[in-house]
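Removed: one protein chain of the complex. Kept in place: all other protein chains.
And then subunit A:
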Amino acid sequence: MSETPDILRVNQLRISFQLQRGALDVVRGVSFRVPLGKTVALVGESGSGKTVISQAIMGLLPKAGSISGGQILFDDPLKVDGGEPVDIARLPRDGREIRHLRGGRIGMIFQEPMSSLSPVHTIGNQIEEALRLHRPIKAGEGRSITEAMLEMVGFKNPHRAYRQYAFELSGGLRQRAMLAMALICHPALLIADEPTTALDVTIQAQVLNLMRSLQSDLGMSILLITHDLGVVANMADEVVVIYHGEIMEAGSANDIFRHPQHPYLKALLAALPHFDMKPGERLTALRDTSGDLAPVMTSRRQTLAEQTSTAQPSTPILAVNNLRKTYPGKRSGILGKRAERVVAVSDVSFEIKRGECLGLVGESGSGKTSIGKLIMRAIKADSGSVVFNNGSGPVDVLALHGPAGRRFRTAIQMIFQDPVSSLSPRMTVLNIIREPLEIHNQGSPSEQTARVADLMSAVGLDRRFLNRYPHSFSGGQRQRIGIARALALDPELIICDEPVSALDVSVQAQVLNLLKDLQRELGLTYLFISHNLAVVDYIAQRIAVLANGRIVEIAPRGVLFRSPAHSYTQALLKAVPFPDLDHPLDFTSVALRGASNPKNWAPQFQDEGDPASLTPIDLGQGHIVLARATIDRKELVA
């Protein structure tokens, strides 16, 4: 592979952070290279040091961090005299040379496209600024070059986009604007730090596709930093796996995926949920911690025994019928009329059987979180009904109030997405988990404390941690605390709203396994909300696909993944990147315009302005798809 020159060469790089308790080595002797025009992926969990390396290459290390050894050699292909490569590690912080490289020869995009752009400057202003810094531009030229770049990254109306603000754009468009800013000076190297992690899967596919086509157009190299092996398999020519600041394994994508050598890499691949898992197959978490369910089981068994004597197995525990929720629209323009109400949830009906896990899949803005909140009665429904039946007769959830409403609260609990903000930083773990018991006056204080301790062991945490505060726990441990809190009141149904999307792959496997064990042992029922199809596939028995507030398809997991009927489900499945070189993303067929836009669906799924013209059609085996009533069923199966 010596025929392609290396544009970037990192030799024995060491980075340490000056902390109060002394220096901490974050990167310990890392060496890798980025060949000209190729993509190298830097893979690792959070805390592995991969982001710090990218910051060092850009000279953007935080003040506490410094390069304590090694070289970062950047060999600019545009160098006129063909001189020596620049050692970025030696350049003074924020000096003239490094500022010339930043933005000019090395571009960078970040994970959070919202916070990466200034909220009070137009995107045109911010992109053109990068251009003016590095190229002598005549007065009138800047705007037209910027607009051309905006068009290149896929803005349909670059003239208008120039004057828009970041908050007026969707997540995908913001990331495109960031790309335009990073690439406007045609850098030799693009550093992309988790560029698609915050995006929906179809948008992710679009952005990845855009990065690939820009790479071939502009002939640049890409250093891709990510924890998503699916993205790596579809983008990278070479892969560098990093763990705790050291390189575990490096090589071509082919070697890495087909013949993983290092146990860490093997474990990382095994921790990832994938679609062709056999029923009952378990993910292997990197560091498995199993809980002790025995103490919680005794109390749970009693309730279960009481219920099974009265409940008919056929009645669903939760039946949602024609649920609808709208929000007031935004006013447009200066004196514009208020827009029509935005429909968040429209005519949604589904049932969850006792002991089942129903997955609810959709992109951001599809209304999946609203449904969870409606069932919890955190927001008020416009119309429809939610019927809960734990064996003692059906209860209309939306009509409950007073003491009955209070009692009902114990039956459904919730696990939230963000393990950081969903736990109060001012309460100890004991108080956090005990709070629901106190609110509902369950047991004496000593009984409550005992129950909290049992719950801690049930989720695999040490009982001695009870007096600690949430900040002393890792993300995965915090999510376990959230799960323990949800279990405290012995609920029947737990609504899991994206419980693992903020977690690393290895931790994600732990939490998913824990949720599975709890469900099996305690006979729990889950409504599992997620945008990650592979995760839903692993944990759910049936899956409902949500688009624009309506359930477009609902089916047992095997059926949905084998023979998806709806155009949207098909597009969604096609956009999932597999960590497998034999299943590359089909970038050409990826719906390059919004997959959730009904205009891009097959005609039998379009409502043509009348939402009532679509009805759920049963395809057998519990496979239901939303289509026009007049359509023949055979057409749908084909």
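General observations
The definition used in the following text is that a contact is a pair of C-beta atoms (placed from the backbone, for glycine too) under 8 Å apart; a residue touches a chain by one contact, two chains touch by 3 or more; residues count from 1.
Methods note: contacts and distances are computed from a predicted model.
Of "Phosphonopyruvate decarboxylase", "Xanthine/CO dehydrogenase XdhC/CoxF family maturation factor", "ABC transporter permease" or "Porin domain-containing protein", only "ABC transporter permease" is the UniProt protein name of the chain excluded from the display. Only one of the listed residues, A:L42, A:L101, A:L283 or A:A571, touches the absent chain: A:L101. Among A:T4, A:S118 or A:S472, only A:S118 touches the chain that is left out of the view. Residues of subunit A in contact with the chain left out of this view: 58, 60, 94, 98-104, 107-108, 110, 112, 115-121, 126, 129-130, 133-134, 165, 167-168, 178, 181-182, 330-331, 334-335.
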